[in-house]
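Can you keep this structure in mind? I'll have questions shortly.
With one protein chain withheld, the remaining protein chains of the complex are depicted in position.
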Amino acid sequence: MSTRLSTGGRLIDRTKPMSYTFNGKRMKGFAGDTLASALLAGGQMMMGRSFKYHRPRGVVASGAEEPNALVGLGQGAAFEPNQRATTTELFDGLSATSQNHWPSLEFDVGAINNRLARFFPAGFYYKTFMFPRVAWKKLYEPIVRQSAGLGAVPKERDGDTYEHFYGFFDLVVVGGGISGLIAARAAGRAGLRVLLMEQTAHWGGRAPVDAAADGATVNDAPVDKLVEEIVADLATMPNVTTRLRMMAAGVYDHGYVLGYERLTDHAPEAPGPRHRLWRIRAGQIVTATGAIERPLSFAGNDIPGVMLASATRDYIVNYGVSPGDRVVVVTNNDDAYRTAIAVKKAGLDVPIIVDARAAGGGALAQAARDLGIRVENGRAIAKVHGKKQVEGVSICAQAGEGGVLEEIACDAVAMSGGWSPVVHLWSHCGGKLTWDEAQAHFRPDVHNSPKGDAGETFVTPAGAANGAMQLGDVIADAGEMAGRAIAALGGTVRAEPVTASAPDEVPMQPVWLMPQGAGPKLRMKAWLDYQNDVKVSDVQLAAREGYESVEHTKRYTTLGMATDQGKLSNINGLAILSDALGQPIPQTGTTTFRPPYTPISMGAIAGTARGAAFQPLRRTPMHSWHEENNAHWEPVGQWRRPYCYPRTGESHAEAVSREINQTRSSVGLLDASTLGKIIVKGPDAGRFLDMLYTNMMSTLKPGKCRYGLMCSENGFLIDDGVVARLDEETFLCHTTTGGAESIHAHMEEWLQTEWWDWKVYTANVTEQWAQIAVVGPKARAVLQTLSDDDLSAETLPFMAWKEVTLAGIKARVFRISFSGELSFEVAVPAGQGMALWLALLDAGAEHGIMPYGTEALHVMRAEKGFIMIGDETDGTVIPQDLNLHWALSKKKDDYLGKRAQQRSHMADPNRWKLVGLETLDGSVLPDGAYAVAEGVNENGQKRTQGRVTSTYHSPTLNRGIAMGLVLHGPDRMGEVLEFPGTDGTVSKARIVDPVFYDKDGEKQNV
Amino acid sequence: MSEPQSALTGTTCDGIAKIREVGLQGMITLRGDLSATEIASAIADATGCALPALREITHEGRNSVSWMSPDEVMVFVPYDEAEATAAKLESALTQVHALVVNVSDARAMFELEGPNAREVLGKLCPVDLSPDSFGQGIIRRTRLAQVPAAFWMTSDASFRVVCFRSVAQYVFDTLKIAAQPGSEVGLYTQANG
């Protein structure tokens, strides 16, 4: 059983005890512990259940690669599932719960899956749930959904805050081990702007742990000393920034690196954001990301107590925690002997070191023997005994099929299958890998590196991440590779004589299956991917079933698809696949490495974009008044516009009717500030607008307004609005609300990229003006009370504009109407919009003036048969479809869209055309409904002959009115069409003139 | 006549930097051929400021002129003087092709002040704000979180930030989160010594 040792632990502070809970049970640890080390210290080896078979699982690793020890952390608004216990720093009051079991970790009903494991092979889901098809929706999907997912979904909104930061550095060093420290110091001394980041809370990486076992020194001093010295050096350099608890999540094009800084995970009471996502641009990146140890594939290699040899060593050396009293070490390389030595030095027992290599190890093996440890070469573990805890191992020959030579009692197994460089960041942005035969791992192929915007290499691997596995080689490689990155930035490197003294190691020997000839029964219990429960037998089955691509095998077996993304399983899995396919490993290749390196929080990705700052919400100058007056909001792009202003006890429909009736009978107000307003000025302004609008704008007289249409070069309508000519050279173009920015950009695009010799300047003045439509028979009377200027029809006729003073504010008044009523659109500087709004409400009080919202606006324009961009148009509609021929100039040789409108399909007389639609029973047609025609199409669906584009209840006419596009519509007045609804009912509507109200336009001409 | 109101009427917030909506500010967009001598002299006559070079902002008393694009500058004068200054510029430029338009109400301006001001802005804008790369006299148009913005420094520890009026509340809210207590990055303050 695991426990705390009475001494040791270089990272813990025994004077600072801490208390935490695991599944509600109070437990104790020390400052400096990880949750995993504290759990082990408390005897809690089993930390979770596996995903598919619900097998009991203990911690396997001691760092970011951990697949098993996933817990739910925190509670309520701070709850987060799937957190690795190995990377979770202990703090006082931490609360953790284990996952994937019901009702409890110790007794789990789902473990029945384990007994049925042979019925759940690779591809089980694909094979089983295909037939019968009807069963999917009713039976399979509910079952799969019930059992799917890792951990629990948080129920509350995340209570923490997050942020981004844009960082710019010459050189970013990823990894704060020996290599990263050496690289950062060299770059710092070269005067570069350097960022060094380390994902854990400590500098130094693995080297100090190894040295604790083998006594290695650097420059005749302990390795710890070198770490301290470099860290102290870096602290004195103003050009170097160092960060602990910061992981490089990904490397992307052109030197872009995402740095994930965990600010308060270890101190949740601290103020400030929880995570900060650094969006970094680096001239050069050095990946000193180290290496990850591989498990060995033997039967029972997932029973709690079986751990990576490096993890076993870490728990003893770093945390003073013993994973067990009797630790069997099994290896194919020399490094694991350090673990045996560390175990022995901690006063624990190593009954045997099982070395799969026939010739065994080198100096470290001798050192182990000198400590009295029994070493057996050419041996393997046939099987681990135990269910929730290791109880012993069966020893066999590695070369055989698993015939048991000996049974050894133990409570922990430390395994090592060799080391794989962490090549993720190198690979994220296109760095290629090369297979290192001697060390049986993929390492960066430095001749095929990620390339930056100038075609230069911008990522350089260093140290163990570059395949240098022994201390001396690591130090030499780090210096060499850092030198290359620094030189690429034009820096120079001072030679640093660093000499390491460490035991020489003899070559490792690849072992992909233990024993080599293990039969089916053993292979079914030899786990490759712990988190997704993929075994050696699953990958072999996939190969037999024809999966030759490693990418396909991954998806079929789910190997490497869990939250750990196969950090432990990938190489072992593809070695098994290669063997099954009878091809060398490099030919099989690896799956794609994708960011992030380990999962990052959704909050960090969002940054400040949450709650009120989730996205820009645009407000008009009168926004606060609308808010205070119970506006029901309609989002229009990023604007919020009042849809209507419901009064107490009033439905939205009732409010809309009230607003329309008031406006049509007396006077209403609309906040029209969101309409786009663009100044177009210059000697060529008229010529330019003639190209942009389908109708003629250059002939417009100063002081007058004209409605215009804009089309894209494809001929389709993109915007409409009223143009006012301010003076000989200056036009003011009104656009739709959604068109303000896009139409301004559209204008600039044509001016800058096609007609760059035309003398025209534009300015988007949309937000300079608050614009208020004063609408209704009493509109003039209301305005006139606020102004001494003459607003009569004689001086300000329909489609004219004028500068006047209203309520003491200088204003432009445009006599334009989108409702068919007498209407004035008044524009004042935005800072005085609210003042004018209030003045108008005051002045109109005697006429019962009230504001109306966008829905009333829509209904009133539909009553008049006016089109709305986005309703009658959808990007496939041309002006001709809407019977707007009158707005298409025949005098102009050219305008944007003219040529396209001459294409055969555009000139087709069978294009659907705009008509009005009147239901026979007065009801409101469903929006978007299609009119059916005789017969069926090739898919057996009813043919269609038209569709509804706008449909409302008209309070003015007290009936449903609609507009639609109908085949030969204008020639079919009076015909009745059928519109089937989605609920089985059919609405009948008669084709009518789209102008439902005041056909002669008398109301606006007063 | 009522008093004009700025977008947020001077709202303030204290965090690791002080945020203040500056209030009314006269702004005039001037577009034209910036190499034409008429433009430089019109600007000098109207504001006392020199024509700014590429990505620069010049100041004279309460007036400033900032480069906006190869054919555009923004003229900053007190709000009450904007109309008159615009008229003056316009009449000085009748002989050249130019556009002068008073846009004083179209935007909002913020002051961001304190030793962490660089870092607060650095959380929202993809711009290198280290003292070596960014200082007084430079104007930068860029993206602030999700909206276009421009900023320049008025001292070693304060910025002016300009955005469109409709998103003033969004920019204020976003700056406020970025300046929340305890959120110091410690990068530029470290570099300062």
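Here are some notes:
To keep things simple, chains are lettered A and B as they appear, and every chain counts its residues starting from 1.
Heads up, the rule we're going with is that contacts are C-beta pairs under 8 Å (C-beta built on N, C-alpha and C of every residue); 3 or more make two chains touch, one makes a residue touch a chain.
One rule holds in what follows: contacts and distances are computed from a predicted model.
When the unshown chain is looked up in UniProt, the name that turns up among "Fe-S cluster assembly protein SufB", "DNA modification/repair radical SAM protein", "Branched-chain amino acid ABC transporter permease" or "Sarcosine oxidase subunit delta" is "Sarcosine oxidase subunit delta".
Considering the whole complex, the hidden chain is in touch with A, B.
Interface note: of A:225, A:388, A:451 or A:759, the residue touching the hidden chain in the full complex is A:451. Among A:269, A:727 or A:893, only A:893 touches the chain that is left out of the view.
Residue-level contact of subunit B with the missing chain is found at 54-55, 68-70, 72, 126-127, 140-143, 148. Residues touching the missing chain, restricted to subunit A, are 252-256, 281, 430, 451-455, 713-714, 745, 748-749, 752-754, 756, 893-894, 898-900, 902-903 (touch as defined at the top).
Here is the rule we use: only the chains that are shown with their structure count from here on.
Across the complex, subunit B is touched by residues 161, 163-168, 193, 238-239, 241, 270-273, 276, 279, 281, 607-609, 612-613, 615-621, 638-639, 679, 681-683, 759, 761-763, 765-769, 807-809, 829-832, 834-835 of subunit A.
Those residues of subunit B lying in contact with subunit A across their complex are 1-2, 4-6, 24, 29, 31-32, 71, 97-99, 101-107, 119, 122-130, 133, 145-147, 164-170, 173-174, 177-178, 180-185, 187, 190-191, 193.
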